[in-house]
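With one protein chain held back, the other chains of the complex are shown just where they sit.
Let's look at chain A:
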Amino acid sequence: MSSHYEAPIRKPLVIGEKTYHDITVDVARPVEGRANKLWWRVFAIALIAFLWGVGSMAYTVGTGIGTWGLNKTVGWAWDITNFVWWVGIGHAGTLISAVLLLFRQKWRMAINRSAEAMTIFSVVQAGLFPIIHMGRPWLGYWVLPLPNQFGSLWVNFNSPLLWDVFAISTYLSVSLVFWWTGLLPDFAMLRDRAITPFTKRVYSILSFGWSGRAKDWQRFEEVSLVLAGLATPLVLSVHTIVSFDFATSVIPGWHTTILPPYFVAGAIFSGFAMVTTLLIIMRKVSNLEAYITIQHIELMNIIVMITGSIVGVAYITELWVAWYSGVEYEQYAFLNRATGPYWWSYWLMMTCNVISPQVMWFKKIRTNIMASFIISLIVNVGMWFERFVIIVTSLHRDYLPSSWTMFQPTFVDAGIYIGTIGFFFVLFLLYSRSFPVIAQAEVKTILKSSGEYYKKERDSKENHQSLNH
């Protein structure tokens, strides 16, 4: 009994009189039912956006990078901004499934599945950019250290862009394995409930013959823990390596040692905001309000608030050190951010990232669904601008005033970005209709300790006992 004890002051994580069967039915319902008109409409919009993006990419590769708004000074802009933004969003998924697992946060169970899906789909979007921003993407495979007929011509391992290749590909593979392992018991559940031979066949293949024996569960738990232990340093290192792309350079505004942990904090910040955005919609349309409760939203908001504060401290640190360093280039880089031609993007970023999460200190706001939804969107806008500000404002004015210039995106830049958003939602919408969006096997493990009904039972029993004594 000792391990099942839970303090009475903890709030329930499953609302209502749910049984194990109810959880199964609730999770399986969206998969087993048919998509409604709304789903098809949204899906169609996402698909069109995606196809538009495919067209933009084809146009870029066919015609050349010159179709973008880049110039000789600003060689990185929307491409890498979007790349870092998507990778950053992907981080919350691993954070929720791995870091919160290590910290034994039971509330993660209702949200980890979707967060991991979000990770994978957004890393896929991120992965497009390193390829399409190449001048000769068909030679992209040259980044791999493969033996070849050029006298074994190798890559130089000193470039953070190469580390990116390893980081992102490892990250995607590990996340995928981690996600799929967790899905096995849930796919097995769908397999066992399937009525049509087709779905039976599909979920049989997906669930790898999971039969839920004690030994399997034991190993399953161990694997999850080991993968969580590996994914946590991985998630830190991936965004760290992404930050190295800038921090190892000698560009004022880029070369700063705080970038690694600050990019990671920013990634958690934007990733959690995206999870909040998605889950607020999902709990409504998939009728999962009993599992993704206000408390879940509140806790996600608190993480947004904490990481937002960390990011805020990092901004102030950068600003202060720029002044303290006495290096005029560094000082000018920050003066340029605040008062130069892109002042609006800097102040937009500051407002969205530093001020907006601070309202979460008020319980009224962080437990308000509408407010959380709006702020989560604001945060993602802010985090896009953070990357934009770091990349573009540091490049367009640096050491030599004779190379100062401006950056103007073209419709192709925008088209590709919109395309990745479309692609992301195509994947996410398909996922939400074919995958169990809540890790039902995990939620069932906390039902009796953290379910509202069981908590009430326990309270009344205790009261009863104390009356007798």
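The definition used in the following text is that a residue touches a chain if its C-beta (ideal position, glycine included) is under 8 Å from a C-beta of that chain, and two chains touch if they have at least 3 such contacts; residues count from 1.
Operating definition for what follows: contacts and distances are computed from a predicted model.
With the options "Electron transfer flavoprotein subunit beta", "Na+/H+ antiporter subunit D", "Sulfurtransferase TusE" or "Quinol:cytochrome C oxidoreductase" in hand, the undepicted chain maps to the protein name "Quinol:cytochrome C oxidoreductase" (source: UniProt). Contact with the chain that does not appear here is found for just one residue of A:Val14, A:Ala77, A:Ile111 or A:Leu236, A:Leu236.
Contact with the chain not shown here comes from a single listed residue; of A:Asn36, A:Ser152 or A:Thr257, that residue is A:Thr257.
Touching the missing chain, out of A:Leu144, A:Val285 or A:Val327, is residue A:Val327. Considering the complete assembly, chain A touches the hidden chain via residues 2-3, 5-10, 233, 236-237, 240, 244, 247-250, 255-261, 309-310, 313-314, 316-318, 321, 324-327.
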